[in-house]
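Of the protein chains in this complex, all but one are displayed in their positions.
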Amino acid sequence: MSTVAYITVRGLLGRRRVLLLLPLPLLLIGLALICRAYDVSPDQWGQPVVVGLGLAVVLPVISLIVGTGVLGSEVDDGTIVHILTKPLPRRDIILAKLLVAAGVSAVTVAVPLFVAGLLADSVRFGLALVVGSVAGAIAYSALFLLLSLVTRRPVLLGLAYILVWEGLLGRFVSGTRVLSIEQYVISIADRIAPTGMLDGKVSLPVAIVMSLVFAIGGTLYAVNRLGSFSMAGETS
Amino acid sequence: MSVVELENVSRWYGNVVAVNDISMTLQPGVTGLLGPNGAGKTTVLHMMAGFLAPSKGAVTIDNSPTWRNPGIYRTLGLVAEREAVHGFLSAYEFVLACAKMQKLPDPAAATARALSLVEMTDAQDRRIETFSKGMRQRTRVAAALVHEPQVLLLDEPFNGMDPRQRMHMMELLHKLGDQGHTILFSSHILEEVEQLSGLVQVIVAGRLAASGDYRRIRRLMTNRPHVFAVQSSDDRRLAVALIGEKSVSGIEVEATGLTVRASDYGSFTRALPRIAIGEGIQLRKLLPSDESLESVFSYLLEA
Partner (left out) sequence: MSEAGVIHDIGYQRYEGPRLGRSAVFGAIYQHGLRASFGLGRSAKAKIFPWLVAGIVVLVAVINAAVLAYAKVKLFDYYTFDDTMSWLVIFFVAIVAPELVSRDMRSGVLPLYFSRPLRAFDYIGAKWAALVTAVFLLLGVPQFIMFLGAAFTTDDGAKGVGNEILRLLPGWGYSLLWAVVFASISLLIASVTGKRAFAAGGIVAFFLMTAPVVGVLSILPSSTAQHLAGLASPMSLLVGVQSWLRGKNDLGIDVGDFGVIYGIEAFCLVSAALLLLLARYRKVASL
């Protein structure tokens, strides 16, 4: 299992592509610093930066890039064959990739969010954001890992989920919020450090339960799908 | 000694039947899976390798099914047709990772052994994305051999190899076959199959058209006359004498000799020396000219 994780990490980070992960976190920190430097009141800049950029954009997009990258690229170019022709339980393979994806996403997102939260309010707020973003990273990564196995265009479906489901519908149709990971993250962080910036529309028990449903359910389904991974004849 | 068995295996996609009721047993040694493009060779190989479920029938290795059974990969190695390999790793790192994932007790030693088997030890520290096609192929074969599997499946392994590499790979496969491994390789290039193995499984349009030693298969095709090239001291007189023989169905006289079409292999081969001695003609050359795999194959395709 650790070998799978090692290959995944090398594939994800060992190349120039990893630089793509940098602009968003840097932007987040940069904006927070600018606002602080100009002494703008956190009531004004907290919402757009922490929620509008951090939780609504940086967290899902980074989780998407990493989550579809750990498995999707291997399925796409066929190198998954080398991982699958080994006597490894499929559960171990999925868990290794999930760990790498969630870990990389969580670190990439939690650090700038902690800084932004610290600058906006307090250490406690920063830590609340860290906890929320870790939970969100795990749930998102499980979802996108599953999408990589279920469909051939996981990034597009993931984008549709983030943009259309969470972004557009979540704003106007209140029922869809129950299935929106972004809302769980907001609710969890709000509970740990209540501030005026986070407006949790989903109750905390629902948020925790649904996050677990996404994380565990997604993982189990992904394990099942990997076990019946098929390669038809004469691909490429 | 492992035995791969397919029992009445079919695979269809909607209305398209890719593999149609194939039953075969692979014994230790080298077997060639032969067929034109699109015949279903890759489908059969993927089913044997556990990457495709049969729609009907059972695919087993040593009586355990290949589908949804990661445990068989302890005794199975697959070299797939697609060239894909983790390019950012070096050859050594890649084969070592495969050895570790196979849970071998001494991965480093196994890696060194596998790499020297395919003659990749010099280039082992370079990244795979800098390799030529043949080197990539050999690296993948090393990765498939690192755990010394009983069964080795290769899908078009000689694609893109130059003649020297091909010879070397054939020697390697011969050696492994002699050691008792069960090796199946697919190809649509007849010379390769002829050089590498006498045993073939011929797949045409999803059906198993023939299996076994291809020379014996040829003899079983009694509705096709056998063709012989004969040279003698007096061709024309021999031709006149032969045409009276019941087992001969046609003779062509050419400057280079006779081309004799015989409907019955056995009777003809007994009759020929008798006639030659009776006429006092010396036979200089007698060659069955259509016992090559190519003619067997083309007969099977036309059938």
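As written, the chains take the letters A and B, and residue 1 is the first residue of each chain.
Operating definition for what follows: a residue touches a chain if its C-beta (ideal position, glycine included) is under 8 Å from a C-beta of that chain, and two chains touch if they have at least 3 such contacts.
All values derive from a computational prediction rather than experimental measurement.
Engineer: Please identify which of the visible chains the hidden chain touches across the whole complex.
Structural biologist: A
Engineer: With the full complex in mind, choose from A:V61, A:L113, A:A128 or A:L145 the residue touching the hidden chain.
Structural biologist: A:V61
Engineer: Consider the whole complex, including the chain that is not shown, and state which of A:I29, A:V131, A:L159 or A:I192 touches that chain.
Structural biologist: Per the contact definition at the top, the residue touching the missing chain is A:L159.
Engineer: List the residues of chain A that touch the chain left out of this view.
Structural biologist: Touching the chain left out of view, chain A contributes residues 20, 23-24, 27, 31, 34-35, 38-40, 44-45, 48-49, 52-53, 56-58, 61, 64-65, 68, 72, 153-156, 159-160, 162-164, 167-168.
Everything that follows uses one rule, which is that only the chains that are shown with their structure count from here on.
Engineer: I'd like the Å distance between the centres of chain A and chain B, where a centre is the mean of that chain's Cα atoms.
Structural biologist: Comparing mean C-alpha positions, chain B is 49 Å from chain A.
Engineer: Taking the touch rule as given, give the residues of chain B at its contact with chain A in the complex, in rising order.
Structural biologist: Contact set of chain B toward chain A: 13, 18, 37-38, 40-43, 46, 49, 51-53, 67-68, 70-74, 76-78, 80-82, 84-86, 88-89, 94, 97-98, 100-103, 143-144.
Engineer: Hey, which residues of chain A end up touching chain B in the complex?
Structural biologist: 3-4, 6-7, 10-11, 14-15, 77-79, 81-90, 227-236
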